[in-house]
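The other protein chains are all here in position, but one chain of the complex has been omitted.
Chains here go by letter, A, B and C, matching the order in which they are written, and residues are numbered from 1 within each.
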Amino acid sequence: MSQFLQVLLSGLATGSIYALAAIGFALVWQAAQTVNFAQGEFVMVPAFFVLIGMGFFGMPFWLALAFGLALSMLVLGYAFKKLIVEPILPHGGITLIIATMALAILLKETVKESYSAEAQPFPALFSNAPMNFFGAAVSIQDILNLIVSLSIVVVLTLFLNRTRTGRSMQAAAQNPAVAEILGVNVKRMVLYTFLINAALASLAAFLITPVYLAKFSNGETIGLIAFIAAIVGGFNQIRGALVGGLLIGVLDNLTATYVTAQYRAALPLVLLIMIILVRPQGIMGTSEGRSV
Amino acid sequence: MKKSLAAITAVLLAAGSAYAQDTVKLGMVAELSGAGAPAGTNWRDGVKIAVEEINAAGGILKKKVEVTDYDTQTDPQVSRAMVQKAIDAGAFAILGTVYSGSTLVNMLVAQQNSTPQFVGSEAPTVVQKGNPFVYRTSSGAQKGIPALTPYFKDTLKAKKVGVAWVNNEFGKGGRNVFVEEMKKAGIEVIADVASEQAQTDYASDVAKLKQANPEAVFVYMNQEESARFLIEAKKQALPMPLIGEVTLTEAKVIELAGGAAEGAIAHVGVTATATDVPGIGAFAKKFEETFKRKPTHDAIKGYVGAWATKYVADMVGKLDGEAFSKKILGLCLKAADHPKILLDTCWDKTGEMSRPSFMVQVKNGAPVVIGTVPAN
Amino acid sequence: MMAGKWRWLLVALLLAAAVAAPLGQKSYIVYVLTSWLVFAIAAMGLNLTLGYAGQISLAQASFMAIGAYVTALLTLAGWHWLIATPLALLACFVVGLLLGYPALRVKGHFLAFVTLAFNTLVFLVLRNEEWLTGGSYGLSGMPRPDLGLFTTMRPLPFYYFTLAVTVIAALAMWGIVRSPWGRAFRALRENPIRAESLGLDTRRITLLAFAIGSAYGGLAGALVTSLVQFIEPASFGVGHSLRILLMVVVGGAGSFFGPFLGSGVVILLPEVLRFTEGYYLIIYAVLVIVMLIYAPEGLIGIGARLKMKFFSRSQVRADMSQGASLK
Partner (left out) sequence: MTAPVLSVRNIEKRFGGIRAVRGVSFDVHKGEILGLIGPNGSGKSTLFNCILGQLVPNAGEVAVSGRDVSGMRPSDLNKLGVGRTFQQLSVFPRMSVFDNIILAGQEHRGTMSSRLFGAPDAGLTQDAERMIAFFRLTHLRDELAGSLSYGQQKLVDAAMAFMAGPSIVLLDEPAGGVNLTMLAHLKDRLVTYNAEHGTTFVVIEHNMEFVMSLCTRIIVLAEGAVIAEGTPDEIRSNQTVIDAYLGG
């Protein structure tokens, strides 16, 4: 029983990180029809920005975090939109997909060549010291992962539905032409989405890197899982990405524990294929805006 | 026109080789990019230091040593091409590769060209294919892991053990040898936990081991996987000793795992922490001065590979792959006579290596030698 | 008409160059040239699926794997390569049909993910089913095809063997793309709804686009088996599918000669950029992105554009005369 609880709770903690990456992914998709194959690298890079801040500029950890966040929003948010998405999107979705794949290679190799090919330790934001929870070890880090991602969903949903900017962003995402007529600055709204995505990716990076370590190749796993979470949960719903992330995190751990470790990597993939074929709008998704 | 081009090329090449008379070329083929880059770059840097030293000591057969780097991109097929390229360029010997998956592919090429090849790979199969030109620079898993058996059997007196391994050709090889060894020693393996390469979440792996509750766990993974495993093991307070082969107590793993590595034990073929051994201490110091980081196991392997090339070639007295092979198979080098080989080292008739090794434990954040294991 | 003639002359010249290229070269160059041909075949197949039929696939490496493993297992069991390979192609064709089914329901990025997932699943099966595939140790010792008087054990004969296979494969592809099927593939890419309304069974043609493209992947795999004589699952991962995809895009998706150019660039670039040491992948990625911004139609497209510029004067006049006759 304690084993089951352990696996369940750890799965939720891991899944909440997947969810953060998946939410940003879904947002960018809605706002700019951009499928970002470099999303995993977007979670890898901010950790290195922080390490550069501390190692190269000698910043204290908290300042380096702020530096990492700002630099991520600049590079992975603003520059990504301006230099890659804007010029390539008119050439079509598949072209953009391929460009983001090339971007993934670029980010990985740049980090590897300019920083290090080896994994790097990363200071913890919160203690990883375990607490006993009915026989399962749970750390403050785990709990905070969950709380942070839940709060993000709540805050983002409130922001998108209750504030003027949020509603403008939604309008810009759903019908850019009409939004433009209504006086919404569509370009700016789309830019906000990219900035939010970069911020969420940074947050995910700061939360997991202490445990997963900073390594140039980390994005490969996280990126794929984030896509799967977004698709399984429902591309056009923020809470769908959350559900998808948690579901994948838990199912992955349960499979590895009780079914097969050899094929644990297969489960999310099979789930993905099934969802795409049976319910392409995702578990939580609604079918509108999902015409393929 | 093509023909004349070929002719010109031939003339140029002939000129090149005439010029090359007074140098010995070595092909350093390793994983400089891709997933294997950490291992490959350390291997390369170990080779670099060795080659500088060899040249300072007069080179091989009094000729200057020239080493060229070839990047396999951690891709077996590219590695095959790179070994071919190195041999085409006139390399007398190949140093590399580290990843067994690559070595198994590219060693065919070196064999076809009778080119001696020192590899950093530890998968058992590398020396089981009857290839007389491939030589290890550390003991293979089928040598290293049996050296651990007495530790499980006599020191820990374990009856039930677990094994956690990374499911690639490296981990699988180690795991198979371990399970076989335990069977022979009459120890039951009650938990057999496979994990993926580059896996990040080890919660279920550790939970399974905790549930099975063996008396000790053998951990056989690559560096950062080992670190992540240790972090999770500490979190879930896995109570039994964690014992590894080589990787588990490496400086990098300790750095990454932080306090979580405390108490981990490993059998290490040759370790930079064994600074009591004069050659190792000197190498570690020089490496740290040159590259501003601690040498890893792979760096020492590259270093030993390059020096072994020199020692054996000097003994043979000419640059002849066939003669080199005849000489080294079954050869023992004493550290007293050949200090840069670091420890008394023997190669058997398959190219497998044996030499004394160490048991190491992480204490106060640093690996400490807790015992030596004689060559087996 | 002139253009057609020039094109054939160009093809003949290229073929002559392909025959002459390895002469007097060292084994390494021959090996690189052979891998170029092998990847050109794989890219040619993906070009049919992606370039002509417009269906993205990130699974081409997995079909190379299926082709390579089927050929390896059969040749190790004593079958001749020439018998094993058609069976491998058939296997790839059938599996390709199956992979095509999701494409009937989803397009674009969803299809990209389904195929990507498929590639990883194939990798897992190859690694885990050790009894059949040798697991992560792979399979080795496969014989190279022995054609009686012509044995391909040495690098140079094997290169010519691969060249012959490539030429046959290219001719077959040429036949396909200029046949009504080829037109149907392009129609599927351009406007599937219109194609369906003109009597084209778009479902069948979608499945065929995957199946034929996959069979070409299988052929490349069958050649890899003989070329490397050692296969293991990691050589056929998602990263390799991405590499083949980039070959198609860099060369020019939907153009017949694009895959040859693209695979050449991807295979040879590390050589050309050797002086940059570890940075070549960075440079490569930047070049790809820049190309996608300014010339998404690939290198062949850039070539065509340059040609247009070169002949631009006469071109404009032709347009004007046509514009005049409109009334």
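Assorted remarks:
What we mean here is this: a contact is a pair of C-beta atoms (placed from the backbone, for glycine too) under 8 Å apart; a residue touches a chain by one contact, two chains touch by 3 or more.
Model, not experiment: these values are computed from the prediction.
The chain we do not see here touches C in the full complex.
In the complete complex, the hidden chain is touched by one of C:Ser136, C:Thr162 or C:Thr202, namely C:Thr202.
Interface note for the absent chain: among C:Arg154, C:Arg194 or C:Arg274, the touching residue is C:Arg194. Chain C residues in contact with the hidden partner, per the touch definition given at the top, are 175-176, 178-181, 183-184, 186-187, 190-191, 193-202, 204, 254, 322, 325-326.
The rule we apply is simple: only the chains that are shown with their structure count from here on.
Taking each chain's centre as the average of its CA atoms, chain A and chain C sit 33 Å apart. Rounded to whole angstrom, the centroid-to-centroid distance between chain A and chain B, based on C-alpha atoms, equals 37 Å.
Of all residues in chain A, those touching 2 or more other chains are 109, 112, 262, 265, listed in ascending order.
Of all residues in chain C, those touching 2 or more other chains are 278, 281, listed in ascending order.
Chain C makes touch with chain A in their complex at residues 50, 56, 102, 105-110, 112-114, 116-118, 120-121, 124, 128, 242, 245-246, 249, 278-279, 281-282, 284-286, 288-289, 292-293, 296. Across the complex, chain A meets chain C through its residues 35, 84, 87-88, 91-95, 97-99, 101-103, 105-106, 109-110, 112-113, 224, 227-228, 231, 262-263, 265-266, 269-270, 272-273, 276-277, 280, 292.
For chain B in complex with chain C, the touching residues are 2-3, 5-7, 9-10, 32-33, 71, 73, 75-78, 80-81, 84-85, 87-89, 101, 104-105, 108, 123, 125, 129, 167-169, 172-173.
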